[in-house]
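Only a part of the assembly is drawn; its chains keep their places, and the rest are absent.
Should a chain be cited, it is by its letter among A and B, assigned in written order, with residues numbered from 1 in that chain.
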Amino acid sequence: MEQYNLLIGDVITICGTFSFAVSGAFAAMQKRLDAFGVLIVAFVTAVGGGTLRDLLIGATPVFWLKDANYSLLIIVTAIVAMIFWKRIKSLKITLFLFDSLGLGFFTILGVQKGLTYDLSPGVCVALGTVTGCFGGITRDILLNNIPLIFRKEIYATACILGGVMFLILRYWGVDDTVVKVTSVAVVFLIRIIAVKYKLSLPRIY
Amino acid sequence: MEQYNLLIGDVITICGTFSFAVSGAFAAMQKRLDAFGVLIVAFVTAVGGGTLRDLLIGATPVFWLKDANYSLLIIVTAIVAMIFWKRIKSLKITLFLFDSLGLGFFTILGVQKGLTYDLSPGVCVALGTVTGCFGGITRDILLNNIPLIFRKEIYATACILGGVMFLILRYWGVDDTVVKVTSVAVVFLIRIIAVKYKLSLPRIY
């Protein structure tokens, strides 16, 4: 069971790393960087959130230093993204979908790591939000874009709601895999729906 | 006594967190971010300096992960700031005052933490300066402003002088509370006076 849970954890990390690597690679290609620039941006985007999470918690050496497979995964992903670049019709939508997916995966990973370290529920949600958002923020700062997080649509709110959902389902004793899949889906769907229907938070001031 | 010192330490952290949360919230409102953007910028500004300090020292999990009250304080502060936004006549001055206050509190916290870890005096002052300045730098980079630290007026210099003052008073055996209050006041006043009288460092080159 322990083994199995670890496996699920790995699957989520892999999916999140992959999603953010794709989003980083595509954002870099939009800016016409050379092959290496694409690789670097993909790398930073993919490891950014998890690295900040591990640093804040004190789980060093950070995850991608312990296991070379993450670097390998990112390199292969970036190369494949570059090769298939021309065949993808809507780059903007692809980038957006993968950014939203990565957001979901990393938020849950952050919340979960917080629980492992016995942090209080509110703090776990904050950690999840920071973990989810940081990769994309770094990508946008590096490429001199306005961070997605500050555009009109709901962004961090999706992370918070997903994180809260995770904690509630877990409290209710729902099966672990179901909890994780549901929470990732919540973040992903809230983000998609917010953009599709142009939902945004009101300015309360 | 130990207890009492801890209390003073907490008071300073709370005041610093509060001041930077206000400055972050106001800077974000100036840029017309939505409610959540305001919250995120307030959070990053308020925890930025202390987080970097804890990471550099190796005091992980960082302070706001250990105690959920900091997150709560920042959220409440940001909401109150948004509600009172319209009643405040000069936003620019309010932002400036709170930024200067936060600068003072976090500088002293950085110097103090350095002493706890037996670092040499010069390094303590450097750590205090980094701690004090980092929150504001992150806020300015996120909002795409020119960092305050690079504008004409004295900024980091105030931190250094405050840090040196702290070490001197402490060396003289002055009462701990007096040392802390005086040092925070020094940073704050130097910054205020520098801006009021447009003092700036000469370019020696």
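Operating definition for what follows: a contact is a pair of C-beta atoms (placed from the backbone, for glycine too) under 8 Å apart; a residue touches a chain by one contact, two chains touch by 3 or more.
Here the structure is a predicted model, which is why all the values come from computation and not from measurement.
Note on stoichiometry: the full complex in this file contains 3 copies of its one protein sequence, with 2 placed in the shown coordinates.
The working rule: only the chains that are shown with their structure count from here on.
Between chain A and chain B the centroid-to-centroid distance comes to 30 Å (mean Cα coordinates, whole Å). Looking at the complex, you find that chain A touches chain B at residues 55-58, 60, 114, 117, 119-120, 122-123, 126-127, 133, 137, 141, 146-147, 149-150, 152, 154-157, 200-205.
Residues 29, 32-40, 43, 51, 55, 58, 60-62, 64-66, 68, 71-72, 79, 82-83, 85-86, 141-142, 144 of chain B are the ones touching chain A in the complex.
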